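Every protein chain except one is present and positioned as in the full complex.
Moving on, here comes chain A:
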Amino acid sequence: MTPFQYARANDVADAIKQIATDPSAKFIAGGTNLIDLIKYDVEGPSRLIDISHLPLRSIEPTSAGGVLIGAMVPNTDLAYHPLIEGRYPLLSRAILSGASQQLRNMASTGGNLLQRTRCFYYYDTATPCNKREPGSGCSAIDGVNRINAILGTSEACIATHPSDMCVALAALEATVHVTGPAGARTIAFADFHRLPGNTPQRDTNLEPDEIITAIELPPKGFSANYSYLKIRDRLSYAFALVSVAAALELDGDTIKEARLALGGVAHKPWRSSAAEAALLGQRADATAFAKAADWLLHGAKGYGHNNFKIGLARRAIIRTLDQAARGTPQSNSDKKIR
């Protein structure tokens, strides 16, 4: 652990100004991941710029028919907000399947996007890890990799992004609003997180001097036919081995639109346009779901301990699509899989 300065940002402009003057500073909001990383000596920021007081806590309908979520909205508030529960229940369920109530109370919406991987080696400074120390090597590839990625990996890194919320946001095609010294811009959710490639130290396309101000949900919430299914090594309070966000628009039993995203399998929420296209115009049945699963898992590769994830993901995709089509989404309180 390294000592750090603490400073509060008064507003977004102030936050950007403060971070621009100190490249080794970090923003802190809920701190549910960053504090751990500091304790583990994985992160050693010289300064923490507290943005938790910024006035980014509202959840409001947009003129376009969507919803704009302030970056500082706690995960709990977001999950239980009537607009979200009513129109975007997929997002609500995904949030509630992650962490614990106490952590969700602290964690912010923006911070959820920026949480780091849970790869064991990233947290253990006695082992090589390209994400923590670029060029040192990836210990997970030939190591304890039960929780690691099967899709979009590189020789440099097989870490996964651990968020549940982001899997739903990917499926819902949210937009990330960010502000930096050059002003505000938006990033499509699919472009926000990166694959590891040769730069696994970079999780996202957010610039170091930019700040997330809001997440915008488009009008379509798929509130009739959706499900978020999370498979893990115990029934709560564990990161996903595989999670699936499925959202369908049905005309009778014909699929008019489909969204499908996987968590726990890649460096970012995993989508495939081919998989979603394969469902269009199809009857919502096991055959169509299996085809979509095959597309979504195209190119999947195991690294030993996590080989099972490929088959597990395939079955989980089929089950989640089935839950969505039947209008019987997975519940978080009833641990039984429907």
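Just so it is clear, a contact is a pair of C-beta atoms (placed from the backbone, for glycine too) under 8 Å apart; a residue touches a chain by one contact, two chains touch by 3 or more; residues count from 1.
In this text, contacts and distances are computed from a predicted model.
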{"item": "Chain excluded from display, named as in UniProt, from \"Aldehyde oxidase\", \"Cysteine desulfurase\", \"Electron transfer flavoprotein subunit alpha\" or \"Branched-chain amino acid ABC transporter permease\"", "value": "\"Aldehyde oxidase\""}
{"item": "Selected residue (touches chain absent from view) among A:Gly86, A:Pro219, A:Gly311 or A:Gly327", "value": "A:Gly311"}
{"item": "Chain not shown: contacting residue from A:Phe27, A:Tyr88, A:Phe120 or A:Trp295", "value": "A:Phe120"}
{"item": "Residue, one of A:Asn198, A:Ser236 or A:Thr287, that touches the chain absent here", "value": "A:Ser236"}
{"item": "Residue ranges of chain A at the interface with the undisplayed chain", "value": "1-3, 41, 118, 120-121, 123-124, 126-127, 139, 142-144, 146-147, 231, 233-238, 241, 302, 307-312, 314-316, 318-319, 335-338"}
